[in-house]
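To keep things clear, I will list the structure first and then write my remarks on it.
Yeah, one chain of the complex is gone here, protein chain that is, but the others are all in their spots.
Chain naming follows the written order as A, B and C, and within any one chain the residues start at number 1.
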Amino acid sequence: MGYAYYPGCSLHGTAKEYDMSSRACLDFLGIEYRELPDWSCCGASSAHSVDHTLAVSLPARNLILAEQMNLPLMTPCTACYSRLRGAHHALRSDPGLARKVLTALGSEYKGRYEPLSILDVLYQYGPEAVGEKVTKKLKELKVACYYGCLLLRPPEYADFDDPENPGKMERLVETTGARAVDWPHRTECCGASLSLSDTKLVVSLATFIVDMAARHGAECIVTACPMCQANLDMRQRGRTKLPVYYVTELLGLAFGLEPKRLGLTTHMVNAMGLLRAKQLA
Amino acid sequence: MCLLKILKTKGKRRMNYLNLSRHEGEWLPFAQAVEAEGGKKVLSCYQCGKCSAGCPVSFAMEEQPHQVIRMVQLGLSDRALNSPTIWRCAGCFTCTTRCPRGVDIAGVMSALRVIALARNVRTSRRAQAFHKVFLSLIKRYGRINEFELVVRYKLASMNLFQDLDLGLRMFMQGKLKPPRGIAGVRQLRSLFRHEKGGKRSGLRLLPGLQLTRHREGV
Amino acid sequence: MSLDWQPKIVGFTCNWCSYAGADLAGTSRMSYPASVRIIRVPCSGRINPVFVIRAFQRGADGVLVAGCHPGDCHYSTGNMYARRRFQVARRFMEYLGMDPARLEIHWISASEGQKFQEVIRNMTDRIRAMGPNRKMREIL
Partner (left out) sequence: MIRIGVFVCWCGSNIAGTVDVGKVAEESAKMPGVVHVEQNKYTCSDPGQDSIRKAIKEHRLDRVVVAACSPRMHEMTFRKCAASAGLNQYLVEMANIREHCSWVHSDMSVATPKAVDIVRRAVAKVKRSVPLFPSTIPVEKRALVIGGGIAGIQAALDIAEAGYEVTIVEREPTIGGRMAQLDKTFPTLDCSSCILTPKMVDAASHPGIRILTCSEVEDISGYVGNFQVRLRKRARSIDEARCTACGICISKCPTSRDSEFNMGLGTRKAIYMPFPQAVPNKPTIDREICRHFTEGKCGICQKVCPSGAVDFSQEDQVLNEKFGAVVAATGATQFSVEAYGEYGYGRYPDVITGLELERLISSTGPTDGKIRRPSDGRIPRTVVFIKCVGSRDENKGYPYCSKACCMYTAKHAILLKEKIPGASAYVFYMDVRAGGKDYEEFYQRSQEIGTRYVRGRVSRIYPLDGKLIVQGEDTLLGQRVEVEADLVVLAAAMVPQIDAPEMARKLGISYNQYGFFSEAHPKLRPVETNTAGVFLAGTCQGPKDIPETVAQASAAAVKVISLFAKSELTTNPNVASVDESLCSGCLWCMNVCPYKAIEEKIITERAGKETVTRSVASVNTGLCQGCGACTVACRDGAMNLLGFTNEQILAEVEALCL
């Protein structure tokens, strides 16, 4: 058993901390995974804006590769998660489109396994079981869990949790001993997909979200999305700057792993300062 | 404001009424085209505005999402396809999730973008440039190299200096690496080729995509 | 086929909607071809496909099954059963070598005299184009 690991393009680039920390956590917990060999881009965030069929066929290639390995496909990236699940859903519910896509790829797809997010995998492992592995409690760290869009919407296929009132990430994070603050904007969109094309707009969205987190007492934001992380990290212009961590970075820290191995040293907003101040790193 | 615009651009309109009769033949085929590209149930909308109310970026839209839906319902295809709103949509699906009528508003926006690209409607040059560069990279390497994506996009959109500092820092951190192709890139290209013969395809824009051409075109 | 030829259509109509619709066509003096002969049944759900097949066996050129609109059945669900049964019956007719196009099913309400007229007119035209039901007489 185990999982086929699909990092996606961002995790090989701007979000390399997420790749590092994800692998570190999986290794530490003893969850088996193999990187999907010769994986290709899932098309996010362009294909679905250009061609409905291409938006399915690009992720489909990866779904098929994983099915050939007979493993469920798992990805830390939420954009990939959304595209992979969207394609999986379309291939199973739209026979006409499925025929077109699968003929082009010269392969078949049964869709035995649903593509998963790394959070699904950690959740399958069990929050309690994760908690048992924690060696360094992140006590007094006040965290705002930020879900963003792609894990929760559209609920038709991206259904990691309740789209309006999710709570799974909080449960995971609280196993580390950190306190998840209750704040209302954890599903609000940060506008990451417009980060390059409409930067001004995105700055105002990111700043607002970070401000709201700060107003509810958070000292940092934790997310599972490389786009959200990059966007909130780069685009926040508020008075209080909050570091933005990946879930896997905080978990890794709580497992007692080296901050450097988790990529904590390469954030835009200093990620180490807070941790040092709290004597957590 | 909108009415004035109509007056100026379409002088033949009688007085300042939007003549719906002229669009009678258009609304059904256009709505069907939108639904075929994934904009589910667009005709079911009853204009409650919940999509616009929850939209994180609607404050920056001259035309609100529900108004674009209305344009589709009335067959005002030119206005819908030229509306900057469709390129402002961040694709967060908040609207789709909350729509009481099951309209996939984000899907409608994305369908309108597909149609706009296929019909060569040039409203949002930046967005178009971005998608072109993005897909051309997949076609070339099989994966996206963010470094090349950003560089090419900045060139294409002639916005070279924005985020320069960020880019430099990332480069130093090893986050922006030079590109490397994957083995299955041929199979991937066939996905694009498969589309090439088709009538509607934004991908027709892609073959022969070169930076210089881009700059002229954009 | 000569234009004078009048096909023979057997019409099964439910008492509450379609028979009344035919009555209304009469009281409104809406003329239609003298091709149809009506058999009154309480509900379209009463119409056994056997009746239809027997009509074709005996040389009817067309058969009309008419009932209340879906959702308006006097007996609440009879027309739903009729609809499903005749979908199957059509397949069975094909199997028997009969032309399922000669069987038509229409929903005609008690207020739709005009629709009754149109149905008979159009159906007669269609059957006329198909010609007489010789084949079935020969087969069976």
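Keep this in mind: a residue touches a chain if its C-beta (ideal position, glycine included) is under 8 Å from a C-beta of that chain, and two chains touch if they have at least 3 such contacts.
These numbers were taken from a predicted model, which means no experiment stands behind them.
Trainee: In the full complex, which of B:Asn19, B:Gln32, B:Gln47 or B:Asn120 touches the chain missing from this view?
Mentor: Missing-chain contact among the listed residues: B:Gln47.
Trainee: Would you write out the residues of chain C that touch the absent chain, in ascending order?
Mentor: Residues 6, 8, 10, 15, 19-20, 22-23, 25-27, 29-32, 34, 37-43, 45-51, 54-55, 58-60, 74-78, 81, 85, 117 of chain C touch the chain that is not shown.
Trainee: I need the residue numbers on chain A that touch the omitted chain, in ascending order.
Mentor: Residues 162-165, 184-185, 215 of chain A touch the chain absent from view.
Trainee: Of the residues in chain B, which ones touch the absent chain?
Mentor: 46-55, 58-59, 63-64, 66-67, 94, 98-102
Throughout what follows, only the chains that are shown with their structure count from here on.
Trainee: If every chain is a node and each touching pair gets an edge, what shape is that graph: line, ring, star, complete or other?
Mentor: other
Trainee: Whole-Å distance, chain A centre to chain B centre, using C-alpha means?
Mentor: 25
Trainee: Taking the mean of the CA coordinates per chain, how far is chain A from chain C in Å?
Mentor: Here the centre of chain C sits 62 Å away from the centre of chain A.
Trainee: Taking each chain's centre as the mean position of its Cα atoms, how many Å separate chain B from chain C?
Mentor: The answer is 52 Å.
Trainee: Using the touch definition from the top, which residues of chain C touch two or more other chains?
Mentor: None at all.
Trainee: Where on chain B does chain A make contact in their complex?
Mentor: Chain B residues touching chain A: 36-38, 56-57, 60, 87-88, 90-94, 96-97, 104, 106, 110-111, 113-114, 117, 124, 126-127, 130-131, 134-135, 137-138, 142-147, 150, 153, 157, 162-163, 166, 169-170, 173-177, 182-185, 187-188, 190-192, 194-195, 201-203.
Trainee: With touch defined as at the start, can you tell me which chain A residues reach chain B in the complex?
Mentor: So the residues of chain A in touch with chain B come to 9-10, 12-16, 38-41, 43, 45-54, 57-58, 61, 104-105, 148-149, 152-155, 158, 163-164, 187-194, 196-199, 201, 205, 234, 266, 268.
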